[in-house]
Structure formats: C-alpha cells, structure tokens
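First the structure, which I've put down as structure tokens, then a few questions once you've had a look.
For this view, one protein chain was removed and the others were kept in their places.
Coming up: chain A.
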Amino acid sequence: MGSRASSLLREEDIEEIKKETGFSHSQITRLYSRFHSLDKGENGALSREDFQRIPELAINPLGDRIINAFFPEGEDQVNFRGFMRTLAHFRPVEDNEKNKDGATGEPLNSRTNKLLFAFRLYDLDRDDKISRDELLQVLRMMVGVNISDEQLGSIADRTIQEADTNGDMCISFNEFTKVLEKVDVEQKMSIRFLH
C-alpha cells in the first residue's frame, strides 16, 4: 500500500465517487490504496498487464473476460473512477440506496445491473445477444481442453434451447434474466466489503 497514496485523491473526487457508487469514505480510500499498489507504472491508470500480475486472477479461467469488463470500448487504460464504477456492481444490495444511475437508471449494484455485468461476460461484441459462438467461447475458456468440441457444442445448444423463448437461437438479456430469476444474484454477485 502506498504510503501517501490517499493524499493524491482529492476530497471532491471522493465525494463524487461516493455519490456515484455508494461506497463509503473509508472504503474509497482503501480501494484507492489498492488501485495505487496495482499501478506499477504510477501513471494514475491501470493497464491489462497490471491486472494480470495478480496470480489468483491470472489462473481464473474467466480472468481475461473479467479484466475486460473494466476497460471501456477500445481503451487500454482504466482510471480510478472507472475502476470504482466497475467494482460498484459488486456492492451488496441494501435497502437504503440513495444513489444514481447505472445503465438502467438504477443504482450500479442493483440486481438488474449485476445480471447485466454477468451478461456482458458472455456477450463479447456487445450486441445485446449471446450467440452460440459467444457461448461456446466462454464455455471453452472455463473447461480448457477437457471436453470435446461435440460435447461442448451440445451443451451450448441445450443451454440456448432452454433459455431462448423467441426462437432466434440467441439469448437476449431478457431471456437471460428470465432463466436466472430464481438464482440469488444479490448474494452471489456481491462482495462483503468491510465498512
């Protein structure tokens, strides 16, 4: 943890991040320390290599996709605001939410936005549909070389069949949400941050 890291973060920035993400003051300074310690180049932004340096993330089968989620379209650097905005999706859902918009006009850590985050792990080209190819890609990442193409293909087909209601052989976000409506998304996609 950098020894003067928090002094590089101004009070106004902290207040804005607080409003946008809902993290508390101390959580923000803590996470800034973490951001700073990951930022080996000390240029105020993280690159993909900075994330890859975390061994546990590097061995995660979906590691690359997760890292991708931090970077806006076509960019190679993520600043602290972007970092916090992405992490905000994983705040636990509380009853006294008072903060602002995600893509759906709800707080960033709402159930819908959590599902959207997961949806985008599959939907690489951001066309709001998970195609058979995209699903196969993610499956391949998770199973490595241990399952044959044919078997994987049939798993993908079955999954699409189960979820697809409008017959376009793709899974839209609504279909995705419907299939997972009984899953406790709020708990499974939340991290218990200390206050």
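Definition applied: contacts are C-beta pairs under 8 Å (C-beta built on N, C-alpha and C of every residue); 3 or more make two chains touch, one makes a residue touch a chain; residues count from 1.
As a convention for this text, contacts and distances are computed from a predicted model.
Student: Missing chain's UniProt protein name, "Phospholipid/glycerol acyltransferase domain-containing protein", "Auxin-responsive protein", "Glucosamine-6-phosphate isomerase" or "Protein O-linked-mannose beta-1,2-N-acetylglucosaminyltransferase"?
Tutor: "Phospholipid/glycerol acyltransferase domain-containing protein"
Student: Against the chain that's been left off, what residues of chain A make contact? List them.
Tutor: 1, 3-7, 25-27, 29-31, 33-34, 37-38, 51-63, 66, 87, 90, 117-118, 121-122, 138-139, 142-147, 151, 154-155, 157-159, 162-163, 171, 176, 179-180, 182-185, 188-194
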